[in-house]
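Only one protein chain is missing from this complex, and each of the others stays in its spot.
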Amino acid sequence: MGKDMLLLTLIALPLIGAAINGILGKRLPKILVGSLATIMVFISFLLGVTLFSGINGTTIVHLFQVAKFDDFTLDANFQLDSLSIWMTLIITGIGSLIHLFSMGYMSHDEGYHKFFTYLNLFIFSMLLLVLGSNYFVLFFGWEGVGICSYLLIGFHYNDAEKGIANSLAARKAFIMNRIGDAGLLFALFMMLNKFHTLEFVEIGKMITASPELYTGIAGCITLCLFLAATGKSAQIPLFTWLPDAMAGPTPVSALIHAATMVTAGIYLTVRSNFLFELAPTTKDIILVIGIATTVVAAFIAMRQNDIKKVLAYSTVSQLGLMFVALGMGAYTVALFHVTTHAFFKALLFLGSGSVIHAMSDEQDIRKMGGLSKLTPITHITFLIGTLAITGFPFLSGFYSKDEILAHAWMSSPIVYGILMVAVTMTAIYMFRLYFLVFHGSFRGGEKLKSHVHESGLSMTIPLMVLAVLSVFGGILNLPGIFFHNAGHWMSTFLESTTYGLNQIKPEHMDGSQSIILMCIASAVALTVLAWAYITYVKNQAIAKEDADMNVWEKLSSNKLYIDEIYQTVFVQPILWLSTTLAKQFETRVLNNGIFRLTSAIEASGNYTRKWQSGFLASYLFWMVMGIIGFISYYIIKSTFWN
Amino acid sequence: MEQLNNIGASLDFYIFVSIALFSIGAIGVLTRKNMIVLLMCIELMLNAVNLLLVTFSTFFGNGEAQIFVFFIIVVAAAEATIGLSILIMAYRNSKSIDIEMFNKLNG
Amino acid sequence: MELIFLPLILGIIAFFVPTKWVRPFGLLASLSILAVSIVHLMNFHATDYVMLFNPAEAFPLGLTFKMGYDGLGLVMVLLTNAVILLILLANYNRDIASNAKFTGLTLLMQFALLGLFTSLDGILFYTFWELALIPIFLILYWFGKQDNNRALFKFFLYTLLGSLMMLLSFIALGYFSPSYSYFQLVQANFAGKEVAAALIMGGILFAFSVKIPLFPFQTWQAPTYTNAPMAGTMLLSALMLKMALYGMIKWMIPIGFEGLVYLKWPVITLGGIGIVYGAIIAMKQKDLKTLFAYASISHLGLIAAGIMIFSLSAIEASMIQIINHSIVAIGLFLAAGIIEDRLQTRNIEDLGGIAKVAPHFGFWFAVVTFISVSVPFTAGFMGEFILIKELFTAHWVIGLTAATTLVFGAVYMLRAYQGSMFGPSKMTVFADLTWNEYAVFAILAIAAVGFGLYPQIIIDFIKPSIKFTQELMSGDLTLTK
Partner (left out) sequence: MDALIIIFVTGLIGLFVGMLKNSRLTLAVISVGLIAGFVSMYHINDYQSMFQSYQGLQFSRTQHMFALLAIALTLVSVLLGYTYFKEDEEHTSDYYGLMLFSLTGALCLIGFSNLFMFFLGLEILSIPIYVLVGIQKGNALASEASVKYFFTGSFATAIMLFGIALVYGSTGSFEMNEIQMAIDMGIMKSPMLNIGVLMMMAAFLFKVGAVPFHFWGPDVYQGSSNAVMAYMASVVKLAALFAFVHFFNFTFHSVTPFVSGIILFAIVVSLFLGYLSALKQTSFRRMMAYSSIANTGFALFAVLNQQYGEASLWIFMIGYACSTIALITINMIVEKETDDIANWKGIGYSNPFIGITLVISLLSMSGIPPFTGFFGKYLLLSSAFSNYLPVVILAIIASLIGAYLYIRLMVLSLSKDGEGHKLSINPTQTIVLTLSLVGILGGWLVLLIK
């Protein structure tokens, strides 16, 4: 079986799974449905591994030509290179784990088969996104994941009390993504008009052939691309949908809104690196927005009381971190963080899912506490995830963050400083979350406590696997100072074959500096750990109620009022316009105007009738008048017109 | 020949006379309310035409117009008969020959 | 010729079919007509110009009763026949379908439409244009709401005013061309008389923009739709509006090209306004049908603007979009009709939670909704993608305006869908889809996805005929700017 066949099967398998589940899912037993979906994804993961092992250079697989227009054609092609296969591995690997987890988590849900159909569909569209060899296919995937995420966020649309809220959250996500998509579309248009193709490789070739030609257009294109990225990857200004998206089931949050879909923006940017390299301004904008996002999100996360909301905002903040990396041109570093983040954030979400499962769907951390004994495995794994994200030394997060911080330090100390603040805040809210959930005394009441139990194997196995990955994930891209030969294995691997990346060499700094930075980072993590331990375990501090919060805490817990601002600035005016136009212009002006006219015409009949008086005398009189008129017409005309 | 010239000299005079006759008839038609009088006024107008035609025929010296006049007289007679019968019928229906009475059809 | 007259004959027969046989008769009739057109498709090669009726000698006053079709015409013919079949199928379980008058009128409507799409003579075109008005008028009047006379008169007089303007223009065209044969009209030379051409085309354009409807002329649409029966709405929005768009592509642009330089930007602007205006008004509508009506104003504004770009790809894309809009229209109005049948209301606020009670309906309605917000994998995406691209290429402002439909479309369609389908269930019983509704939805979905993944099949038909028209037009002028 050739490479291309392998690739196509890899893409097709989840679709097949979705089709089978979608059509017969209702009749099949749950276990069969779930395992089918999981196995499909897992097989494509294995295929991915085989392809990964045999990767060399870039291979384009032509499927069919979608449409041929007069000055360009649109093809369904797929591209196999290190970058795409890397993303594929993340998606299918983590995807299969989360499928496994969902088998347990969703076991009580009546929409079981629907759920797995959607998950498989999502995997399929995600694969389209990362494996497409041109922006056209990428856009298909891009929109596809949007739809799946819409369906999955609103999965419990007919829930008695939360149904409306869920579907509204789904709608918000879809529409905000749509705004981003518009940006992507415009990027596509500009590329079509400029390059007459959408193939990554060809565009890259043209640009590298003569960069100076494209500096101007590249700016616009990259800006549009970045708008799209902000939509998918929840950056300022389009980030408010992600926290709401937590309305979906927890595995969805883990898979879509932490591990894979939200990283599509980073993937897009890395893919189009050759364009971004021509547009320094855009890169600066990305840098600024990345920094802003990471700080703002971290700040908001500090006073959230919904376990998933905290993780959601931490995701936003981490994504911001990745964009900072991109803004500094450190593409591989960003991807490295994507990878590790996928590990530990998935882990955290699944952990929180297991917690919620145990707490029978209670998400408020003020009602939790002391779960460490009740759910040991979840506790351990969650702790590992926490440490990883806070950058505890020698865990995966430590390395990836450190890379980014190092680049920040080199670009400018200020950026580094701000990032450090963000990092500190990250540590604070993560430890707060961890301690409030797993330590102290149980605050949920006895009745609830009696139900609390550790989740089943299908849920704990993924946790453990991910825990292992989060611990050792850093090995993928060790800093050069420790292991000179194995250093930066992942970066080199990606740069080796991905088009354009090999021109961009992010320099790695010398030992002493980096060691200092690492020490600072770990110091921060440890101090915060200590502080949090004292606050939440020793002093048994619990989350405050809204009443006794100071301004900052209020700001944080109310998400800086951003939703309200958007509501008043964008949504309300449009709705007002809608009603006003409909009432005033449409009805009053157009509609009634027409009817006024017609009725006026009809009424005028009454006046014309009056002439017909019914008296013979008047008839004869008017006849004579007519003749006299004729004759006078003759006289006038013959005198004046000739 | 002689006679023709006299006519030619005073052709306008004849025309004016017939126009006057015609106008008198028309004005009568407009002003009078009695249907019989109306009928007569119309006859008057027709006779004005006859006079005019005869004048011209003498002027051109060909007989056609005079034949035409006979036609007109015949037709006028026919019209008069029809008119009178209609008049009688109308009288039967609304015991009056005043045209002001007939205004049921209007608007 | 049987292609045109089969519907006429069957339609007349339909009036006298006994009531209990009417449903199968209508279905079989439309099926057979579709079969005939498919036979035509079989012996058709994309470069052909098939003449159905081609009298050799010219008749007095430039009347030449030429009829025939090229790729463009054939696509429209097939669309018409398929749509009529779907409409009859969709109504199959409703009382209206067992009414001989309805079936007969629908088939007569089909006759008029087929005539319009295959007529190659100006006066003939106008004749069928008017003829199509009568059956739909009667359908709306007989099977619509009882108190709909006002809306009906508005619709009829509006369209009639339009067509009288068109008549004036055609009369005027008679002075520029030896006969009303399409081919000679296309070669009519307005060199130096651009303004006259603009005025003439303006008259024709007025008729079209009333039918489409373009922005300021849309006031007849919403009331007509809401008062019309489901079938009538489908006929109107899935077929009648397409007459105008087809007319723009086939007649207006090639004939009056010299004049269109004056009309191009005004129309594009109106289309742009229509896109935003329709979408914005649709956002707050409570009545599903009204909402869909304004939605279609928005969609058709896009198509009309795209056509006026004149570029080859724009016209191909607008043909794709025309087909897609027919699919969407049938789907959406079928959904609205189903809801109205089952619950006697179309008001979103009274609806909710239907998806829980009737999962199949929920699913298919969702599919149609996604088709209408033109997500990838559906024909709508291909159409909008290229149309917006062309508009963007023409001028970035109009491109931006057009792109708002991506967002706004999602806003109002999702509002309509979620408002009626999601949330706590407001009704206890809601009969799920019947077999024929199921079939219609399935066919629509397949068609949409098929054309979405392989639009080339449409383009292959359109391109040669556009090229041929370009050759007809005098040398220095081509469709591509």
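Annotations
First chain written, first letter: the chains are A, B and C, and each begins at residue 1.
Throughout what follows, a contact is a pair of C-beta atoms (placed from the backbone, for glycine too) under 8 Å apart; a residue touches a chain by one contact, two chains touch by 3 or more.
Computed from a predicted model, the values in this text were never measured in an experiment.
Put simply, the hidden chain is in touch with A, B, C once you look at the whole complex. Against the chain not displayed here, chain C makes contact via residues 15, 59-61, 63, 123, 126-127, 130-131, 133-134, 138, 141-142, 146, 149, 152-153, 156-157, 160-161, 164-165, 167-168, 171-172, 174-175. For chain B, the residues touching the absent chain in the complete assembly are 15, 18, 22, 25-26, 29, 35, 38, 42, 45-46, 48-49, 52-53, 55-56, 59-60, 62, 64-65, 67-68, 71-72, 75, 78-79, 82-83, 85-87, 89-90, 92-94, 99, 102, 104-107. Where chain A meets the omitted chain, the residues involved are 598, 601-602, 604-606, 608-609, 611-612, 614, 616, 618-620, 622-623, 625-627, 629-631, 633-634, 637-638.
Here, only the chains that are shown with their structure count from here on.
A count of contacting C-beta pairs for A-B and for A-C identifies A-C as the more extensively joined pair.
Farthest chain from chain B (centres taken as the mean of C-alpha atoms): A. Among the chains present, the centre nearest to the common Cα mean is that of C.
Between the CA-based centres of chain B and chain C the separation comes to 67 Å, rounded to the whole angstrom.
In terms of their C-alpha centroids, the spacing between chain A and chain B amounts to 100 Å. Centroids of chain A and chain C (each the mean of its C-alpha atoms) stand 37 Å apart.
Among all residues of chain A, none touch two or more other chains.
Contact of a single residue of chain C with at least two other chains is seen at no position. Within the complex, the chain A residues that touch chain C are 64-71, 139-140, 143-144, 146-147, 154, 157-158, 160, 163-164, 167-168, 171, 174-175, 178-179, 181-182, 185-186, 188-189, 192-193, 574-575, 577-579, 581-582, 586, 590-591, 594-595, 598.
By the touch criterion given at the top, residues 609-610, 612-617, 620-621, 624 of chain A touch chain B in their complex. Put simply, chain C touches chain A in their complex at residues 150, 153-154, 157-158, 216, 218-219, 222-223, 277, 280-285, 311-313, 316, 353, 355-356, 370, 375-377, 381-382, 385-386, 388-389, 392-393, 399, 403-404, 406-407, 410-411, 414-415, 418, 421-425, 453-456, 459, 480.
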